[in-house]
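All protein chains but one are shown at their positions in the complex.
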Amino acid sequence: MAVADPDNILEHDDHHHDPFIAHHFESAEQQFDSGKLGIWIFLVTEVLFFSGLFVAYTLYRIHHPEIFQQAHHFLDKNLGAMNTIVLLFSSLTMALGVHAAQNGDNKKCGIYTLITMVCAAMFLGVKAVEYSHKWDLGIFVRSTFDYAEHHPEGISPYLIKLSVIPALLLVGFIGASVFSKMTEKDLLAKFFGGMAVTVGGYFLGALVGLGFMALTAGGDAHASHEVAASPLVLQAMSIDEDEKHDEHSHEEGDHDHAGDDHAHDDHSHDGDHGHAAHGAAKEPMHRDVGTFFSIYYCMTGLHAIHIIAGIIALAWVFWRCLALHWRPDYFGPVDYVGLYWHLVDLIWIYLFPLLYLID
Amino acid sequence: MAGSNHSDHPPFNHPAPLPLLIGVFLALVFLTILTLVTSNIELAQFAFAIAMLIATAKAALVCAFFMHMFWDKGFNILFFLSSTLFVSLFIGVTLLDTGAYKESIDVFPRAAEPAKAAAPESPAE
Amino acid sequence: MNWFPPTLIAQTNEEISKIVSGMNNDTSVPAHAIERPDGTAGWYSSEYWFPEAASDFAPNVDWLYMYIFWISLVFFAAIVGAMVYFCIKYRRKDGNLDTEPSPSHNTNLEIAWSVGPSILLVVMFWYGAEGFFNMRIPRADSEEIQVTASRWNWKFTYPDGDSSSELHLVNGRPTKLVMQSTDVLHSMYIAAFRQKVDIVPGRYTYAYLTPNKEGEFRLACTEYCGQKHSKMRTMVTVHASDERRKEDTQWIEAEYPAWQNGERIYKINCSGCHNKTAEAGTGPGFGNLWGKGEESLHGGGSVKVDEQYIYDSIMEPGKHIVAGYGPVSKMNSFKGKLTQADVNQVIAFLKYLDDPESVSDKPEGEVEKEEDEKPTEAEAENTST
Partner (left out) sequence: MASAEIRNKIFDTPSVNYLNHQKGWKSWAFTLDHKRIGIMYLIGVTAALLLAGVFALVLRSHLFSYQGAMLSDEMYNQMFTLHGAIMVFSFIIPSVPAALGNIVLPMMLGAKDVAFPRMNLASFYLWIIGTGCLFAAILSGRGLDTGWTFYTPYSIDTSSAVIFATFGAFVLGFSSIFTGLNFLVTINTMRAPGQTWFKLPLFLWSLYATSIIQVLATPVLGITLLLLIAERTMHIGIFDPTYGGDPVLFQHFFWFYSHPAVYIMILPAMGIISELISVYSQKRIFGYSFIAFSSVAIALLGFLVWGHHMFTSGQSPVVTLIFSAITFTVAIPSAVKVFNWLATLYKGSILLNTPMCYALSFIFLFGIGGLTGLFLGTLSVDIHLHDTYFVVAHFHFVMVGGTLTAFLGGLFHWWPKIFGRMYNDLMGRVGCFLVFAGFNLTFFPQFVMGSRGMPRRYASYDPEFQIFHQWSTVGAFVLGIGIVVSFVVLAYAAFRGPRCGSNPFRAASLEWQTSSPPDFHNFIHKPIMTDPYDFDSQVYDETLDTYIPRELADPAKVPPRKTPAHH
């Protein structure tokens, strides 16, 4: 039992001598444990945040396997696998960065953090190529889904639009770096230089993505929908479609209650042939293929937003590496950002087979 | 390296051995290639299960070693893993329910959709 | 109060069994277990808490409600009684903070008051689930009535193809309502039947019921559906027999003049947004529409109010948008839902609203008959000459 004596009167003013231990914590360990538990709880909220999309995915996949079958032909699994490896590599460098910080090696930590950021930006570059290619083909979300078979030439206008902000950032960071160098702010110069390299990673990714697509497409045809366009697959699709339609009308018959003329009319007018306009040779796609892409864009889009947030957090870690903040008893923030980054990777580990590898 | 100055470290600092991290990365790359290869083989109904199994193995590796769960406090692990329980609850019950009334949606004659051009606009925003 | 739900008693009582199963068409006076005595019931009986019961499962619901009510009341009285007693007995006297010693935990007691009430809860759950499944299980030989809910109208379509804006049922006949919505969520609630099912756009939902009492009952929408949600109410009429239903309603179109048929179509389809008067609702009022001659349009210009304008407005609501309602038409097209003949009847109704004298009061069938008969007379004349 504590006993009241003058020694037990806390003198708060003398208490926080260490700038890296907040005044309300008793020790570095308590601070670290709090942060660690905090970030784990935050990751739990992230998992549940994504869970809504996984629910939507699971429901539509189980209830409408046919639309997923059709839709996944538009996704290039090799490109996806490559992106997966880029992200896994960034996870490795992140882990190495944490390792360096735990040993108080700020320089190594900085280098690893930078590599992680570059990989993250590369991932976004590849993703931008994938997105813009789909938009070229008219593959949007459900309500605006308007797939048209054609072979877009040259660089997609969508890709150029997507690249405007990275380009501006690149120029801005290079300028800021040069300016800082000139005004002899070495730390800032290094920081902005690192950020410029990071943004450069985006363009590297975009180039790799474009090159990859050109290579695997083998000339004029586009890999992603070459499969879809091959006669065999189309035939399979049309059979699917007819079967579904027959079954549909059959059930309709059972449930077609006397007196419900309107329902009947509606059905005969608006069959599943929303895309019949694209020509008879090409059997129409299921009208709900767009739903797959709604889910695809929501999932990958939200993931991309998390990557961008991750880059910002990593930039902060990078800055503190340059300022030599990390010590063996104070490396928490690197660890926390690292955990977040691994979670982003973890989610992609599931998104990749769920979206790209459907058979 | 990690071992040499370990004694200087405060009790909450557990650097993971470097060879282990690199080994884990190689295993992850291997599993990624494996899942890609298996997806090209016709495995019918097992394809999905295998893909998910491989993904879970990868996730386990990332969690255990990259995220230091292997060395972490039991409570943190419990808390994080409990989230999967809630996600599966969410997915499971919703699936059970929507599966039961799916038929009443399938038989419903769907009305014509609004014209595509009008769709991207938000309604009267 | 009965100690068992009416269905359980019914198993031992042939007479009630007949009534509850809802097959007893001949009973002119519904004689189910609980009769509402003219609002004179005390708060302790279900008649005080409930509207009159007019379907076969209503007595079950009422019984279960009262069962829970009494259990709750006993528990509540015990809790509040103990609370008040302790507060008086052990109130602080003269600022004395000392308390008599007493145990601060007792596992047996805790288990007792956890498990004890659970048993009562199991009973509630069991009978509740049983009653619920009775409401959800289709009955053999049900009459199927299509229900179409749209903001803010009801349309009931009967097996012979006729439709009305009120629901007409036959006493004792099991009925299956096949429900669909054209826009947002609605919910069909008939308090007297204790039945309520949501109507979900994009799919069918079903409600089963067997009325066992003649009379008029209220039907309301209970899922919030927008501006006039509270006006989305109509009546249910339970008729003694199928014949009586036909006589009472006389839905055969030919027996009405065109404008009255038009009014019926208006009630089902248009009244949610368009008032009979000139007053604007969600859409323009119909009161002075026909007499107006011209309607000024959103974005300038005007259009002549004639048959073509009415037809266009019904089939392609976006074509002419009346000034003050733009820029996007919120109205759905009735293409495929109304026929040319239906539109003509609506036009007749609009003309009637403008000037009742201007339209024919003869039933449509008779008008046609007259037209049909004339040539025959002429033929007769021809043959005679």
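To keep things simple, chains are lettered A, B and C as they appear, and every chain counts its residues starting from 1.
We adopt the following convention: a contact is a pair of C-beta atoms (placed from the backbone, for glycine too) under 8 Å apart; a residue touches a chain by one contact, two chains touch by 3 or more.
Quick caveat: nothing in here was measured; it's all calculated off a predicted structure.
J.: What are the shown chains in contact with the chain that isn't displayed?
T.: A, B, C
J.: Touching the left-out chain: which of A:I295, A:V317, A:L339 or A:L355?
T.: Answer from the full complex: A:I295 touches the omitted chain.
J.: Touching the hidden chain in the complete assembly: which of A:H73, A:R287, A:H303 or A:H342 does that?
T.: Only one of A:H73, A:R287, A:H303 or A:H342 touches the chain omitted from view, namely A:R287.
J.: List the chain A residues touching the unshown chain?
T.: Considering the whole complex, chain A reaches the absent chain at 1-6, 8-10, 12, 22-25, 30, 33-34, 37-38, 41-42, 44-46, 48-53, 55-56, 59-60, 141-144, 287-288, 290-291, 294-295, 297-298, 302.
J.: Suppose we count only contacts with the excluded chain; which residues of chain B make the list?
T.: The missing chain touches chain B at positions 75, 83, 86, 89-90, 93-94, 96-101, 104-105, 110-111, 113-114, 119-120, 122-125.
J.: In the whole complex, what residues of chain C lie against the chain that is missing from view?
T.: 48-51, 57, 60-61, 64-65, 68-69, 71-72, 75-76, 79-80, 82-83, 86-87, 90-93, 96-102, 104-106, 109-110, 113-114, 117-118, 121-122, 124-125, 127-136, 183-185, 187, 189, 191-192, 194-198, 200-203, 205, 218, 220-231, 330
Following the convention adopted for this analysis, only the chains that are shown with their structure count from here on.
J.: Between chain A and chain C, what distance separates the C-alpha centroids? Give it in angstrom.
T.: 48
J.: Two or more other chains touching the same residue: where does that happen in chain B?
T.: Residues 107, 110-111 of chain B each touch two or more of the other chains.
J.: Two or more other chains in contact with one residue: find those residues in chain A.
T.: In chain A, 255, 263, 266, 269 touch at least two other chains.
J.: If you look only at chain B, which of its residues touch chain A in the complex?
T.: 1-2, 5, 8-16, 18, 21-22, 24-25, 28-29, 32-33, 35-36, 39, 42-43, 47-48, 51-52, 54-55, 58-59, 62-63, 65-68, 72-73, 75-76, 79-80, 82-84, 86-87, 90-91, 94-95, 98-99, 102-103, 106-107, 109-114, 116, 119-120
J.: Enumerate the contact residues on chain B facing chain C in the complex.
T.: Against chain C, the touching part of chain B is residues 101, 104-105, 107-108, 110-111, 123-124.
J.: Under the stated contact criterion, what part of chain C meets chain B in this complex?
T.: 180, 182, 202-205, 328
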